[in-house]
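The complex appears here without one of its protein chains, the remainder shown in place.
Labels A and B are assigned to the chains in the order they are written; within every chain, residues are numbered from 1.
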Amino acid sequence: MNAPISFLSDFGYEDEFVGVVHGVIARIAPATRIIDITHGISHGDIHGGAMALTRAVQFMPDGVLLAVVDPGVGTDRRAIAARTPVGFFVGPDNGLLAPAVAMVGGADRIVSLEEALYQLPSAGGTFAGRDVFGPAAAVLASGQAQIDDLGPILDPGSISPLLVPLAEPAGNGAVRGSVLWIDTFGNVQFNVAPSDLESLGLSVGDDLTVGFNMEESRVVWGSTYGAVAEGEPVIHVDSHGQIAIAVRGGRADEAFAFRVGDTVVLGRSDGGNRIPLEIAD
Amino acid sequence: MNAPISFLSDFGYEDEFVGVVHGVIARIAPATRIIDITHGISHGDIHGGAMALTRAVQFMPDGVLLAVVDPGVGTDRRAIAARTPVGFFVGPDNGLLAPAVAMVGGADRIVSLEEALYQLPSAGGTFAGRDVFGPAAAVLASGQAQIDDLGPILDPGSISPLLVPLAEPAGNGAVRGSVLWIDTFGNVQFNVAPSDLESLGLSVGDDLTVGFNMEESRVVWGSTYGAVAEGEPVIHVDSHGQIAIAVRGGRADEAFAFRVGDTVVLGRSDGGNRIPLEIAD
Partner (left out) sequence: MNAPISFLSDFGYEDEFVGVVHGVIARIAPATRIIDITHGISHGDIHGGAMALTRAVQFMPDGVLLAVVDPGVGTDRRAIAARTPVGFFVGPDNGLLAPAVAMVGGADRIVSLEEALYQLPSAGGTFAGRDVFGPAAAVLASGQAQIDDLGPILDPGSISPLLVPLAEPAGNGAVRGSVLWIDTFGNVQFNVAPSDLESLGLSVGDDLTVGFNMEESRVVWGSTYGAVAEGEPVIHVDSHGQIAIAVRGGRADEAFAFRVGDTVVLGRSDGGNRIPLEIAD
């Protein structure tokens, strides 16, 4: 076995952290390919890292998913490896891995990464990507160790969950959701599914009322950006199948002042129906 | 055939976009190498992306050039693949590819990427790098498809051009040009060739008058940065053979307040000749 390692972190691009983990893996498993998903997750942003990993995982080749957003390094949070239908997930057990593991079908084996044989001896205990996670990913990807070799077996159901808010009915033909992700282009993804809007009787081509921060806007539900003129907002199903808002040729985050986690209400705009407004969190 | 893919985009380093395209390519063509040219092109900056691709292309190995700066995604802009003497170019037909294709000798075959067999089925239509361009690059690089398999054949001359301003005589022994590129170190490249200055009777060692933003500066034409003292500006032939201005140990963009697209006049500074001044665009 020599599977690729897909690697996501919040290490950034200033320091040598990403390169050092690559180096450690290359020394242990020289023939293993590493694919960088991103290392630009905001420092310590477990939610953002988990969402990015979840969006990416179905497009990465089977193998090892190495994910390190680890604000609890140097505390008693567990370091784990989890076996799933698409391969192994390796990272801190702080919620980062849970949504992606669930999406690919769950884990049938989880171990706590405690076996010193598969770790680098470290001066401090603060660079687990280099000393613990990287080596575990390398030996799993290259078949130099089995998952059970890496440490004590944990209850497969014991992986720490991540709370992801769910959309809910808001009354008056509307649904209350929140901002799940703002991408680098300023597109704003909600935790609202197309079926949530369809169940309100809405479909592509309809105008929606977007209630946010005590204001209401009317925005068309288009099939894609081309449904509106340059500079106009559009509700659409984004490339991950979620309801999102974009501004053609612009930034929806700036146009509406959305931030991740903000509450939003989406509803019908027919008949002058007023939807319940929300105050931004 | 298993040629490398050289990949340039404006996807940035925050999100998982670059990694997902790598993943998609790795799943389709596991043995294909991907070389990242850069993903730091300013969002939607077709001109900047085209210039970077043009500067880079002659140094990349033959294979596939995958370039995605695509502000018109989700509209009716065409997605194309073009066959050239150095390999295939894949990207949106919005001017991004044209200068680089022309530089390597032009395309003898262009197709519109419409064949669904070589695309990922997508929820929205807004991540063409993942769903359209990445898969096309992967099958071309690995020989799993021929270019004609990817969609209808277009007129080879129909690739959308990019307007790149040309330098022109400004009278009084001067040439009028514009700022083509400011690099991350603050070096400023003009659309002026050494021959443009030589035809004015200028050569290395001469002082030039730089007219910009209603002001004139006198700057020496040096063979390289070492021709001037620390902190001093120098006109020189840059590493791409273009006339450029730098400040030794400093930033020419800040010293002169240049921005990309600004008009500049370069001329002889002998005899108190006044050159025509320009107002910055």
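In the analysis below, contacts are C-beta pairs under 8 Å (C-beta built on N, C-alpha and C of every residue); 3 or more make two chains touch, one makes a residue touch a chain.
Please read these numbers as outputs of a predicted model, since none were measured by experiment.
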| item | value |
| --- | --- |
| Listed residues B:P30, B:P61 or B:G261, member touching the removed chain | B:P61 |
| Among B:T75, B:S122, B:S160 or B:T224, residue touching the chain not depicted | B:T224 |
| Sole contact to the chain not displayed, among A:F7, A:F127, A:W221 or A:F258 | A:F127 |
| Touching the absent chain when the full complex is considered, from A:V24, A:I46 or A:V264 | A:V24 |
| Residues from subunit B at the interface with the omitted partner, ascending | 4, 6, 8, 13, 33, 35-41, 52-53, 55-56, 59-61, 183-185, 187, 223-226, 236-242, 244, 246, 248-249 |
| Hidden partner chain, residues of subunit A it touches | 11-20, 22-24, 26-27, 30, 43-44, 71, 73-76, 122-127, 130-131 |
